[in-house]
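Every protein chain of the complex appears in place save one, which is left out.
A and B are the chain letters, set down in written order, and residue numbers restart from 1 in every chain.
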Amino acid sequence: MPGMDDESILGRIQELGLELPAPPAAVAAYLPCVIHGSLAFVAGQIAMSGGEVLHPGSLGDGVGLDEGIQAARQAALQALSALREALGGSFERVERILQVTVFMASVPGYVDHPKVANGASELLAEILGELGRHARAAVGVSSLPLGAPVELVMTAAVRAT
Amino acid sequence: MPGMDDESILGRIQELGLELPAPPAAVAAYLPCVIHGSLAFVAGQIAMSGGEVLHPGSLGDGVGLDEGIQAARQAALQALSALREALGGSFERVERILQVTVFMASVPGYVDHPKVANGASELLAEILGELGRHARAAVGVSSLPLGAPVELVMTAAVRAT
Partner (left out) sequence: MPGMDDESILGRIQELGLELPAPPAAVAAYLPCVIHGSLAFVAGQIAMSGGEVLHPGSLGDGVGLDEGIQAARQAALQALSALREALGGSFERVERILQVTVFMASVPGYVDHPKVANGASELLAEILGELGRHARAAVGVSSLPLGAPVELVMTAAVRAT
């Protein structure tokens, strides 16, 4: 598989009216993305905007569907940015997205998980085309770090160096 | 490792009085199963029966232990069906099950997660024998897509083509 063209992907993100966020800073205790062979494990991403959690709260209790979708999209963009950074600042070695888990803080009885998670899934397909499609799980949880409504975990296939 | 014999596995499922469900349909936004090298990532499976969610609700609040176990078994069967479909409609290339995560909608204070998850784990071992045994996590969550009581995520090892 030939991998991807970095410029095309950046162009596609721009065409969609989006911006690739700065890669998440490495923190002391863990890494934003770990590469092993042909696998890339991206750490759980919480949508941030201007240094603040985007739309804090729970789905079904203060956070609406559109806000959840927006958080899922932004978390997916951040995951792509972490992946690109771990690959030396280029998407060139990315082969495809393999798996995405979308955890969402939500009240008992919440049922719109697929719609929220589609925010991330559809964005990955819009940006990366067929290679952005992935196996997915959408899971409603009681709470997430910093009060975020969505946390996205991504695994990708990369060309081994 | 030689992989598995498709007919034997289908026969074993029948012997157990079960039926391999039709593979989950591909949806727009994501894929039921993604293969990469010798790894297969199966998307989160929610037990369905006749087009409806099986035993909707939460464990400890309307959904009983036996219903949870039944949902976990059915979700495991669906995961096997998704895996088989992604491998061209045969279990022949399956080497073993690696990891299973069983999320279950459950009330705070619920403690029977292992019993529910055993529904899936024991079924995989009954069908696939030693190669069906896997690393597992069982996790109680606040809600799942469509009000399902159980969502099962599976990773398997496959013979690379």
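Couple of notes before you dig in:
Methods note: contacts are C-beta pairs under 8 Å (C-beta built on N, C-alpha and C of every residue); 3 or more make two chains touch, one makes a residue touch a chain.
Computed from a predicted model, the values in this text were never measured in an experiment.
Set against the missing chain, the residues B:Cys33, B:Leu77 or B:Ala157 yield one that touches it, B:Ala157. Touching the missing chain, out of B:Gln45, B:Gln78 or B:Ser106, is residue B:Ser106. Residue-level contact of subunit A with the missing chain is found at 28-34, 36-37, 39, 41-44, 58, 61, 101, 103, 105, 107-108, 141-147, 151, 153. By the touch rule set out above, subunit B reaches the unshown chain at residues 38-39, 95-96, 98-101, 106-111, 113-114, 117-118, 121-122, 125, 133-142, 155, 157.
The definition used in the following text is that only the chains that are shown with their structure count from here on.
Between subunit A and subunit B, the superposing rotation on Cα atoms measures out at 120°, rounded to the nearest 5. Chain centres here are Cα means. That of subunit A falls 25 Å from that of subunit B.
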